[in-house]
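One structure is given here, and the rest of the page talks about it.
In this view, the complex is presented without one of its protein chains, the others remaining in place.
First chain written, first letter: the chains are A, B and C, and each begins at residue 1.
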């Protein structure tokens, strides 16, 4: 890829220098698997970050993180309510069906990729309470959503109340959790996670290499996740290199700093989009109405991005997006 | 861990400098997942190494590598013949049951952790050919074995002939494949793999960080493994860092060089063990009869290792074992 | 249940006298499982019925029959295209997810519960051919459909051509296959099954007690189904009583005779429904627009049936529906 102004995705960005540094610092031999001194710090560090007790485990992908967390809430004969465009439904190659042993994803609509109690009720209330129909066991939401929207603390509280009332677990796919937290501002981590039961906290798109965290706000569930992580072939023997990445990202709030940078770049672009924007920009993704000709024109100027259907484009910023590229893109779109 | 003379395992050793170097060289953004230029080289590089056509995919653990390969051969209602002390049976937390959707491991004895056609026939011939009994679909062997023994090319040929005759797949768990290859000598890779159908080629214990290779000698199976790898949450978005590790290990036969070093260190130790050795040393592991008192005496001298039952110890050398430590250990045992 | 004029469902009707008779005739001891002389006749009898080579196995429920047949076509990482109101999606408690080890049901719309090549293409053409998205492996249709509609031979031929072109299996859920066959008329079995790859041929709703047939038009698949049937706990040791039921239903075309009776009763009702009918009546189910008050009025007259949403009712006739009840119901609706 030789594009000089890349907005394809944040998922292939380079690794942040401080992450590299921490990985190198972990290079001397230590106990294998998660018995090393770095992995042992995770519970405490995340508990401090969220100001509530939690257990945290590294894992190499968001797909595994989501599925392992869901396995604490969903029996094989149950279902998971998620948005019809949720990553777990659309882009994880059936991983939930595998990890949950055939449980079902129950698809719900919702503006901007976000679920609401009313929307979920509309889906699950008609389900007959009998053995012929799959019953929901959990709700999975994405923060920021697949359309770059962030759930507010109030929205999260309402979802949690609904989940409790219905006896459902509440999981958050946080592949871009940092971007949502950065958008929501003060007391960022706690605000963005709200009262969810579990969180797949993403670091890879935000400057990491190969480590996400499964955060369990009921630490008693950690045991199950540890057995299932091993069983899924996700217990790496040199786990200290994954722990090191995560700790480096937490250190000095690098995770927030990186996300703020990406979000700011997204706003720079947004400022040129006017009512071309299909969704408010609340993280680091933009969905912009652009004709084929307009997209061609941008590409000629060196901007790289994906088409989004016939008449739109998706732009994603990252921790390493150059300010000048984002500003240039915003201007280029404004000039179309 | 502060032991100055570590022989606990090779699974937590540092990462080789050339592997670090290759990972850094991969740091500029490239296509995500396995669409990058490094991942794209794997098929060709492994085909050259084995002098036969194969497909090769990276994955983060040997457990996942074994299970994904076995999934090309074993239906959920079938079984896998393996040694009763095989890693997939004893140390993978039930991963084969998960990845193979409930297929069974069928346990076979065998000297030194090695299977033979006769041994396998003794296990499977009594199985009635009816639906009440699980039928074997594949054989899994470990090279080098869990007791540090290496299968010779003749032994591998005999197993393959047996497998073909019975219509079974033949998979090789090569967590320490390099050590077996280094032991077997000339034309190492091809000799050590023999005519197996698939190989989990280990790099992590031998100087890598987080990348093993699934090698499929029927490249037509690659598609299935790719879908299953994604479904298992093992398709990392920055896969180029895994490909880089593997390519660095293959470059200039670093994999063999590292294994030769570890094997030589094992021989240094072995030379002091006499008939204390429980198994011939054909790779980088030693199983040595030592009383509790003798083990204590060694530990007092700074040697770190695991007990092996009541009356023995296991020593493992690695790519970074210091010659002087190995020689010292050999002498220390001889002096007991 | 003491209703004198029952139209709730055909799934709880009594067992036909000839079925009872055949079961009693099977009472002397014979080989267990499917080794008895009756079970051994099934392949031949169904091959004759369909005028093409097939294997046939008994199983106790349509749910198991559907899932076992689908398991011959669908890998755990694949999907099954079915109607969004298909029984396998809505009423089988997640059995496909269980039997297919997490494979996905891919939901398609279609008038009257029927799928069309165009409809399916609209669903699957947008699926990216990459490992992030689940790929379809098979299509499942229901004959007669969940709305009592029958696929014509031409429609079936078009679906098969489409399936072949896309490399998909084609399975037919025939819980009410007999009613479709009776509706389609001459050469009924072959016409109603068309060129599908497998059929769950229902007998229970049509006068049987506890036996459906899995019919595999590629007999080479029988082995897999036999292993999976046992593995699912569906290989009954006194299987001869199930074979006896099926053979009794085939004998003298009792299955068609019973279905014709039920269909005729459905037409008797339909004749009083006029444009209240939501779907053409092509089998033994009627979906009729009726207000709550109208439904109450019918129930006061002794008719038993289920509501269908707010403004409609579902009536099902069976092999034992009394003509006078059906005629009376038709008149009662006409008089509303």
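Just so it is clear, a contact is a pair of C-beta atoms (placed from the backbone, for glycine too) under 8 Å apart; a residue touches a chain by one contact, two chains touch by 3 or more.
In this text, all values refer to a predicted model and were calculated from it rather than measured experimentally.
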| item | value |
| --- | --- |
| Omitted chain - touching chains that are shown | A, B, C |
| Residue touching the undisplayed chain, where the options are C:32, C:122, C:167 or C:274 | C:32 |
| Sole residue of A:42, A:170 or A:235 that reaches the chain not shown, by the stated touch rule | A:235 |
| Absent-chain contact - pick from C:11, C:40, C:187 or C:291 | C:11 |
| Among C:209, C:224, C:277 or C:297, residue touching the chain not depicted | C:209 |
| Residue among B:131, B:144 or B:211 that touches the chain left out of view | B:131 |
| Identified contact with the non-displayed chain, of C:183, C:227 or C:308 | C:227 |
| Subunit B, residues in touch with the chain not shown (by the definition above) | 76-77, 79, 90-94, 97-98, 100-104, 131-134 |
| Missing-partner contacts on subunit A, residue numbers | 75-77, 101, 131-132, 135, 224, 226-231, 235 |
| Missing-chain contacts mapped onto subunit C | 1, 6, 9, 11-15, 20, 24, 27-32, 36, 59-61, 63-65, 67, 92-95, 97-99, 204-205, 209-210, 227, 230-238, 240-242 |
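Methods note: only the chains that are shown with their structure count from here on.
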| item | value |
| --- | --- |
| Equivalent interface positions on subunit A and subunit C, same or different at half | same |
| Chain occupying the most central position, where position means C-alpha average | A |
| Subunit A and subunit B, separation of their C-alpha mean positions in angstrom | 34 |
| Whole-Å separation of chain centres (CA-atom averages), subunit A against subunit C | 43 |
| Subunit A residues counted as touching two or more neighbouring chains | 92-94, 97-98 |
